[in-house]
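Pasting in a structure now, in structure tokens, and then I'll have a few things to ask.
For this view, one protein chain was removed and the others were kept in their places.
Here is chain A:
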Amino acid sequence: MESVALDLDNYRKLLKEYLLTHDETALYQAEQLSKLSVQHNVSPEEIIHVHIKALKELYPELPEEVNDSLNFLLEAMISYGLALQEYQHLREKQSALESEISVAANMQKTLLSTKKPEIPGLDIGAISVPANRMNGDYYHFIYDNDHTLGIALADVIGKGIPAALAMSMIKYSMDSFPEDLRQPSRILENLNRVVERNVDPSMFITMFYGLYNPKDQTFSYASAGHEPGFYYHKETDHYSEIEAKGLVLGATNNATYDQEVTQIEAGDCIILLTDGVTECHLGDRFIERDEVLDVIKRYMHLPAQEAVEHVYKHFERLQDFHLRDDFTLIIIRKDV
């Protein structure tokens, strides 16, 4: 048990001063000493030991009972000394873990990185912020030589490291699919099998996959139990939900997914999100979907990237800068 020896002379001096004057200054110095002792790993029993010694020097006639009782107190402090050491050890361990997690988080960022494509005629904004260090949300753009744009958005139920690991699996499965596999429903069906085979049954992944085809200006999509997004019709100035039925990934091994198609007109927007957006907490209640939409509407006049950032900042403020869940929002606008 290594520690810096308490300075007996100093302690005796302080104690004497206090016993004579009852001065607050001496107590303040005792407080300083206490802090320093904790810093230097001095355990409580050592302080009591020094106290006994100092007291004996000041009062050589110290009654035997007082001396014994202080030794009794010393015994009673032993476990606190151990707890202090354990605490310090755990603190070191924690900082080691922290740095390991930050390496993992950086690695995840690199692994799951996606480039927001620059596509003539489309204005795209995307933001994804993890609640903790690692993200259980994932979005990916696949811009092909045939100029179609695939948009994948997935959310692992749960957050943190297990969620992040599951997301890496989704990303690599998608990468391994043949290039001609572009139909949203087929992609989800394939991913469902991958998830069902490889992930613990208690873990669910929701996912939305959309495919924009500029040739016929259609947006095809399918959803695996994912939080519905919104569709903005410029002509009617109306927002509707992007609905699609389908089971979450990994629930059964042969799930099928309906594929919907919608025509996209100039000025229309596709808004995709994860439940980290719709399940923002306001005090002790969840925010309503209507309220979410109201906030999004407020920023829809901005370029897509600015809009998603403003919406994020709004909800971040609303929740006192403490996200409860990973937050992902994508806005795609077809330019007029």
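Quick notes
Rule of thumb we're sticking to: contacts are C-beta pairs under 8 Å (C-beta built on N, C-alpha and C of every residue); 3 or more make two chains touch, one makes a residue touch a chain; residues count from 1.
FYI, contacts and distances are computed from a predicted model.
The listed choices are "Thiamin-related ABC transporter permease 1", "Imidazole glycerol phosphate synthase subunit HisF", "Serine/threonine-protein kinase RsbT" or "Nitrile hydratase subunit alpha"; the UniProt protein name belonging to the chain that is not shown reads "Serine/threonine-protein kinase RsbT". Shown as candidates are A:13, A:49, A:116 or A:186; the residue that touches the absent chain is A:49.
Between the chain not shown and the residues A:82, A:107, A:181 or A:266, the one that touches is A:82.
Where chain A meets the missing chain, the touching residues are 1, 45-46, 49, 52, 71, 74-75, 78-79, 82-83, 85-86, 89-90, 93.
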